[in-house]
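The complex appears here minus one protein chain, its other protein chains still in place.
Chain lettering (A and B) follows the sequence in which the chains are written, and residue indices restart at 1 in each chain.
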Amino acid sequence: MKCLIDIPQLSVGEIKELMDTAIDIDSHPEKYRERMKYKRLATLFYEPSTRTRLSFEAAMMQLGGSVIGFSNSESTSASKGESIADTSRVISCYADVIVMRHPKDGAPTVAALNASVPVINAGDGGHCHPTQTLADLLTIYREKGRLDGLTVGFCGDLKYGRTVHSLINALARYNNVKLKLISPQELRLPSYMRQRLESGIMEWEETDSLEDALPSLDILYMTRIQQERFADHDEYIRLKDSYVLNLKKLSLAKPDTCVLHPLPRVNEIDVDVDSDPRACYFKQVENGKLMRMALILRLVDGDDVPLPESFSDPGLVCPNPRCVCSSERSVEKKFIFSDGEKRCFYCDHKAIALENK
Amino acid sequence: MKCLIDIPQLSVGEIKELMDTAIDIDSHPEKYRERMKYKRLATLFYEPSTRTRLSFEAAMMQLGGSVIGFSNSESTSASKGESIADTSRVISCYADVIVMRHPKDGAPTVAALNASVPVINAGDGGHCHPTQTLADLLTIYREKGRLDGLTVGFCGDLKYGRTVHSLINALARYNNVKLKLISPQELRLPSYMRQRLESGIMEWEETDSLEDALPSLDILYMTRIQQERFADHDEYIRLKDSYVLNLKKLSLAKPDTCVLHPLPRVNEIDVDVDSDPRACYFKQVENGKLMRMALILRLVDGDDVPLPESFSDPGLVCPNPRCVCSSERSVEKKFIFSDGEKRCFYCDHKAIALENK
Partner (left out) sequence: MKCLIDIPQLSVGEIKELMDTAIDIDSHPEKYRERMKYKRLATLFYEPSTRTRLSFEAAMMQLGGSVIGFSNSESTSASKGESIADTSRVISCYADVIVMRHPKDGAPTVAALNASVPVINAGDGGHCHPTQTLADLLTIYREKGRLDGLTVGFCGDLKYGRTVHSLINALARYNNVKLKLISPQELRLPSYMRQRLESGIMEWEETDSLEDALPSLDILYMTRIQQERFADHDEYIRLKDSYVLNLKKLSLAKPDTCVLHPLPRVNEIDVDVDSDPRACYFKQVENGKLMRMALILRLVDGDDVPLPESFSDPGLVCPNPRCVCSSERSVEKKFIFSDGEKRCFYCDHKAIALENK
């Protein structure tokens, strides 16, 4: 199978190859600009995500390919009761690679199992968004020359930020990465992520002060704090400015610290910071496009990228109401072993025994 | 004029040519992949139909052409009170061929009369959807090697299914085609279609049992039964499973029966059937794209495909409230002779005398 659903499908070596390809594309774009000639990419966006969609479309076109697809609520018609499996088989007649965004966790996995062309996950509910993580990795790699031995701060909403969890998991595979987790009490890393860290995969510490953490950081990954995450409005007002990066706070950082943000930002980074050479969030956008180009080439022209090995177990169920396995007809319930647990093949949630449901 | 509004515009010979081209495209795609280079197709979809739109877009791109257009409710702005005639003239400045989907019967005919480029009907209200029928014909032809001498079953909703009526009319032009019409009482073929059959154009019989009909069929054309078609909910519940195809029922069929479905399916064909070699509904999708490629080539590069000869008659009116002639300003009322009746040029409804209106 050729698909990218989540980062763990790729070995560290394969990520390195994608990054090398991305850098080569940037240096020699003319070598690549007809590589996808006569090929079509389909963007199946069951919920809007303009930024991600345009990045994939630009990536495909810059490889000489064409794009078809849908981008928003039209998808309600696109589905018209049709299963993701059927849609994937239909679109396989029209395109050479499928990019899917879907509100249900695991939907692109169902697509990958049924399509006869490669499938790329462009965000499935709260599950994963691997090409954002690839953009983050490439940016760090290009700015610092390595992914090992870095001190990486994550600031803001660490509880709900899917991109934060995915990048932490990815960085855990490199040597000597230290984490500084900077957030208010309410928005600390969720327990499943903390358990993973506590198992000793990397060095980490928590703080609620951006100023305290800044001087030690090689990388600062900023995220947005959303008001609605706070039960107490006054608490939100009291805290929000502490997690805004401005030039004054940035003066505490090292001269080669690299500031990232998955965008869109609202006000968590002052626009004054944009002209500081440490601001790398617009480079992240460019790097995202380059990694998507490398990934398209890899999947269309390269070897298989298998999904994890799965098994059936009639005694288990997936408890996640947002998982595609609970809404999509005819999806075979399957499970994987991961982190020593039995988990849903589609959404990675810990499976529970049927009798406990 | 170069347009395809409905299948009867094409002779049996011309359909054969389109099918031969489609098969040749499938065998030698590289011969065709720059045939529409420097040309543009416009998809004017006044109502969403993602599947049909993507099929046309893939078809044009696979011929080396580009696509512009709109795909949904945006069309309300597209129209902004502009007549179909004006829009067609405007789009003729932007594109080399127009594909139109419109909720009004006959709208693409108005477009064809005003555009200076070819127009293809991609579905106009309840009127017709000729490229679906071309996909059906090619699939039958490729699977069975012929269109003559076949026993063809239609199962499910034969009353409202536009694709069923169109394919029956198309098959009536071949020799020795026998129909088996399989439906509940409520959803039998409508009277205008029955009258046509009763005039002796082909052999036919009706049944309400899929099991009884299956052993004799060369082709089984499945359709969806929609709950809202039944006045009596209990009747729906009692009947619906009889018209679901599963492996058990399929075991009654011949080993070379070919199962078609216009898609999307909901549950009228079990997914278990998909892996049976007799399941041809995903081949239909591929064949639909190939026939659309053949049709685009035929219209852009080939001879005229004229509309039926029409006449004016101030004493006649079209009684169809969904006809474009009743909503579009400045549409000249015209009529044709067909099946021995005077009919509306745009929607094929039987015309009525003005004084009876």
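Going forward, a contact is a pair of C-beta atoms (placed from the backbone, for glycine too) under 8 Å apart; a residue touches a chain by one contact, two chains touch by 3 or more.
Bear in mind that the values here come from a model prediction, so they are computed numbers and not experimental data.
Note on the undisplayed chain: of the listed residues B:V90, B:A172 or B:I336, the one touching it is B:V90. Contact with the omitted chain, checked across B:E82, B:D148, B:E205 or B:D232, is made by B:E82. Shown as candidates are B:G69, B:P184 or B:G288; the residue that touches the absent chain is B:G69.
Note that of A:E14, A:D208 or A:E286, the residue touching the chain absent from this view is A:E286. One chain is missing from the display, and on chain B it is touched by residues 38, 40, 42, 66, 68-70, 74-75, 77-78, 80-82, 85-87, 89-91, 93-95, 329-330. Residues touching the missing chain, restricted to chain A, are 33, 48-51, 54-55, 57-58, 61-62, 64, 66-67, 71-72, 263-267, 271, 282, 285-286, 289 (touch as defined at the top).
Throughout what follows, only the chains that are shown with their structure count from here on.
We define each chain's centre as the mean of its Cα atoms; on that basis chain A and chain B are separated by 42 Å.
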